[in-house]
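Scroll down for the structure; my scribbles are underneath it.
For this view, one protein chain was removed and the others were kept in their places.
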Amino acid sequence: MCRWAAYLGDAIFLEDVIAAPSHSLIVQSSQAREAKSPTNADGFGVAWYGDRPEPGLYRDVLPAWSDTNLRSLGRQVKSGLFLAHVRASTGGLTSRANCHPFVSGRWSFMHNGQIGGFEKIRRALENSLSDTLFEQLEGTTDSELFFRVMLGEGLAQDPQGAVSRATGRVLEAARRAGIEPFLKLTAAFSDGRALHAVRYATDDQAPTLYTAAFARGVGRCIVSEPFDRDGRTWHEIPQSSFVTMTRDTTSIRPFAPATSRWALAS
Amino acid sequence: MCRWAAYLGDAIFLEDVIAAPSHSLIVQSSQAREAKSPTNADGFGVAWYGDRPEPGLYRDVLPAWSDTNLRSLGRQVKSGLFLAHVRASTGGLTSRANCHPFVSGRWSFMHNGQIGGFEKIRRALENSLSDTLFEQLEGTTDSELFFRVMLGEGLAQDPQGAVSRATGRVLEAARRAGIEPFLKLTAAFSDGRALHAVRYATDDQAPTLYTAAFARGVGRCIVSEPFDRDGRTWHEIPQSSFVTMTRDTTSIRPFAPATSRWALAS
Amino acid sequence: MCRWAAYLGDAIFLEDVIAAPSHSLIVQSSQAREAKSPTNADGFGVAWYGDRPEPGLYRDVLPAWSDTNLRSLGRQVKSGLFLAHVRASTGGLTSRANCHPFVSGRWSFMHNGQIGGFEKIRRALENSLSDTLFEQLEGTTDSELFFRVMLGEGLAQDPQGAVSRATGRVLEAARRAGIEPFLKLTAAFSDGRALHAVRYATDDQAPTLYTAAFARGVGRCIVSEPFDRDGRTWHEIPQSSFVTMTRDTTSIRPFAPATSRWALAS
Partner (left out) sequence: MCRWAAYLGDAIFLEDVIAAPSHSLIVQSSQAREAKSPTNADGFGVAWYGDRPEPGLYRDVLPAWSDTNLRSLGRQVKSGLFLAHVRASTGGLTSRANCHPFVSGRWSFMHNGQIGGFEKIRRALENSLSDTLFEQLEGTTDSELFFRVMLGEGLAQDPQGAVSRATGRVLEAARRAGIEPFLKLTAAFSDGRALHAVRYATDDQAPTLYTAAFARGVGRCIVSEPFDRDGRTWHEIPQSSFVTMTRDTTSIRPFAPATSRWALAS
């Protein structure tokens, strides 16, 4: 399990979320409160949108609390849309390529959760990817592969539908492999315009997800766990929800897995 | 292209090959003479056999010349059979998982060369692996995948045959993908008893390979390029050769690709 | 605060202390029980004695739990005398040069504790070093500097006396700087023959220190906290003690700071 935080709104310094709050993401890297383990020290990353359609990406393998580059970047870089993540590995090696967020073109993605029995269905999921998406694989995590599956299910055209079908594809792959489908999915992703998040688990015990207004209404956050309690009101997002934030609105809709074309075709 | 050196014989300090010679492997990491580029600074690694059937493995992403751990390990660790490698990436990321040698059980493997058009045949080769071998994949290099293919072709039972068939499988995969087969393969590998090496290329321009007796006959080396000229006699291994060293003998046989069962079955 | 473990006896695999026990040093890197914080993830290191008078040294900046090289080294390397450490920084950067153990010639040293007000006395302590010892400084930690001061106080001739005088020098430097002397010192060090440890604090609250026989009497350990409870009997070393282990004996003597020549001379 991991911790993450995403922001959309007026441009702020990355550190306003990553380092400055009393329970900032960097603090959560060593002292998370609502995770299975308090330690999220298997690497970290941040993807931020600026002058280009594609995000910048900084990931490294040290614990977030000791990375001097992250501190400096957080102090210097301003962005109106960014995703930041501290990792607690559920299996994959500690390497840059296994750190979140993952990026593909304009899209960035980060995840807190797990695909149960991943080693039994990894190959089937990889084989369900197009050549182009397969070649994009850089690491060995279930999270990155799920992101590539989402892209293959049409993330650009229909974000919620793509995640629903990607989820369905994972569940179907588990069934075909003769194992009990088990998925925990609390993820955020963006194309540089809207910010999306999903909270879902096959056992209705998905990791927590919260939203709040940031600093007098100029922006909004969506996070694994609140990064402060200083007068800010945090709203817990219910299980089986799909959230879409734009600069003006936040919508929360029910989320459920869907049947992917892949399942039908095979 | 990369540089590597392997040793079999009486136990010596790793540094006797890695660091001490005038043109040691560490020197070759910055000033190789017989490689396309003099710089081999995209990570390094050493696998050595000791009290267990399985080798120890130390790999890291710094240039070999600046890694203080490698220097210290080389001074402290003695072994009668080891493989050491400095990497010049032909594409894969610089990460520990992409550094040679690769290890599986008792086997270790390192490579200098390239599979042409790898991105076009990677998936087919991965799919030809058994589940067990597929799950062992840790990085994204052509070299690691070739090693897993060799294991699947029966490396333990018939080393030369396995490499011949693995080579055949790569060539067949290229043909099926509609691309011109192109392979450069100068590799060494061991099960902790014998030390094997192969030199082969589809264009008969495989990277160089040399053997020599080490220090008054207590052992032998097989290397990408000689690590000194101090009276030692280096023998160049011809193109299309398969070398097997034991403590007592060195055999050099002609090497050619063979048809793999995989090619027949598909 | 940090965690460490040292061993002296028949040669065993490093992993027998580092990784195999139920509460091994690697487990302590994330779940220490008797430290202020459970997390000791600001790098790690191991110094081990083998065929040379000088120890080998492997240190790196990742958390010990995720370092694949440490796992492999632990499985492969056997030693009859080694020191291993997982770090929780009290200030210094996370870099290899700031990771314990520190090595100088035959000597290795590792520490759990802190020199209070170090930034106010660092320069005076550095200036008290000989040119040779000053030039050995590689990092910026209070621990490394304390080790160099010990060497300057005659560690090779009189280990306990040297540590007493080094402690005195630190206390004197604090007094001269007009600050309250504050020192926590739970350290181990060796010249490759005997294994020494000290437990001392100006407030009599030095970090814990334990000894135990290892595996049916072939060796002994001295550790920050017990690494298992499987029938082994752990002895807590009292505050203000100096321990010396040889292969045959363990002596525990009272320890107190002494006046160093440096203090007298200035």
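Residue numbering begins at 1 within each chain, and the chains themselves are lettered A, B and C in the order written.
One rule holds in what follows: a contact is a pair of C-beta atoms (placed from the backbone, for glycine too) under 8 Å apart; a residue touches a chain by one contact, two chains touch by 3 or more.
Predicted, not measured: the structure shown is a model, and the values here were computed from it.
One chain is not displayed; in the complete assembly it touches the shown chains A, B, C. Set against the missing chain, the residues A:D51, A:D204 or A:D248 yield one that touches it, A:D51. The chain that is not drawn here is touched, among residues B:P21, B:G50, B:P63 or B:G139, by B:P63. The hidden chain makes contact, of the residues A:S22, A:S37 or A:N69, with A:N69.
In the full complex, chain B touches the hidden chain at residues 30, 37-39, 41-42, 61-63, 66, 68, 89, 93-94. Seen across the whole complex, the unshown chain contacts chain C at 93, 95-97, 119, 122-123, 126-127, 131, 134-135, 137-138, 140.
Against the chain not displayed here, chain A makes contact via residues 13, 48, 50-52, 54-60, 68-69, 72-73, 75-78, 96.
Keep this in mind: only the chains that are shown with their structure count from here on.
With chains as nodes and touching pairs as edges, the resulting graph is complete, every pair of chains being joined. At the interface between chain A and chain C, over half of the residue numbers involved are used by both copies, so each side presents largely the same positions. Fitting chain B to chain C on C-alpha positions gives a rotation angle of 180 degrees, to the nearest 5.
A straight line joining the Cα centres of chain A and chain C is 41 Å long. Residue positions 93 of chain A each touch two or more of the other chains.
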